[in-house]
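For this view, one protein chain was removed and the others were kept in their places.
Presenting chain A:
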């Protein structure tokens, strides 16, 4: 009797456990109350109408902060295709946090559990995933023709469009307009002008640069800007040659002129300061300039809504052709090549750039316009940055291997801590680039 009882107990435990495991829907099910009730009432009201076809789409995106807006937009999409194609779509939206997103999507793809649509970083991740064959070609879709030419290039690989760009940024460094106006300073176009600006700021008791180097991606922004300016302005074939193991960081050692200037004239305790803290300090006027993209504008304005921010291009040397602004597409939406619901998935991808609804979405999410269907007022700093683009003073964000980008940030941290010299930086970066090339070749 006792035995029987214990066996029963064990079985009970196991089944409870399995039930617990089985319930693994992490994502929020957008198809909650509204659509199903709509479907029910729809059926009741129009029984003469044909039964709607059904489709289930899994969508994974890397910006949890926009979950509400995205869910609302997906609901609009469901209403649209129910009306136009008589299709009832169930859309499961998952929003893992961006720092885990890479691992999650990687696991899901390699375990044959891929979402039908997912976001990728256009320059850092898209090429790898395209090569692995996970991304559907969107060239023939209407969305491809709507994209601005500059932006279209950022999601094009081998002349094929592979993703819908969401976030695109036009960025340089940020400066505090109030301080600049008060001292009558102009945004510098050359390194010498920058030196004068730094001197004036210091003479008037201001700290020129905000430094927040605790997270390696923040110091890395300095290399992104300086390399971008230098390479696009005077040695345009550098990146290609680096990919062929034929270049060296020796050719761009000049970037340290401005990096040194920034590091020597910045706020203290930089390695203890995270990016948010840096943004807060900049917002409170502790420094006049901050090498940080426009994406941090929200954090800065959150701390001090009255601050007036400007965007400038970081000079590398005295050649104005090298002083340019960075144009980059980051988060973009790709369609899984193996999806079972290709037609619906493509419809959703196209709806992201819908002539009628897309503008409102991009505006609400504070994204820059990426396509001809986008007509909305931009923020003043975004406009200022865009004016560089209009003058032709922008370059497309350099596409470097992830390993190289990471390493640059790490080395700059230890360069700031004076544990690495310029020569070591060059040596290690050259090696890292070669290793990355080899790893990429191996993966083919």
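Everything below uses one rule, namely that contacts are C-beta pairs under 8 Å (C-beta built on N, C-alpha and C of every residue); 3 or more make two chains touch, one makes a residue touch a chain; residues count from 1.
Keep in mind that, in the parts below, contacts and distances are computed from a predicted model.
Not shown: a single chain whose UniProt protein name, out of "ABC transporter, permease protein", "Copper-binding protein MbnP-like domain-containing protein", "Cytochrome oxidase maturation protein, cbb3-type" or "Cu2+-exporting ATPase", is "ABC transporter, permease protein".
Of the options A:241, A:383 or A:419, the residue whose C-beta touches the omitted chain is A:419. From the options A:181, A:269 or A:284, the residue with contact to the unseen chain in the full assembly is A:269. Shown as candidates are A:53, A:86 or A:110; the residue that touches the absent chain is A:110.
From the options A:215, A:251, A:357 or A:430, the residue with contact to the chain not on display is A:215. Residue-level contact of chain A with the missing chain is found at 3, 6-7, 10-11, 13-14, 17, 102-103, 106, 109-110, 128-129, 132-134, 213-216, 269-274, 277, 401-403, 406-407, 410-411, 413-417, 419-420, 435-436, 439-440, 442-443.
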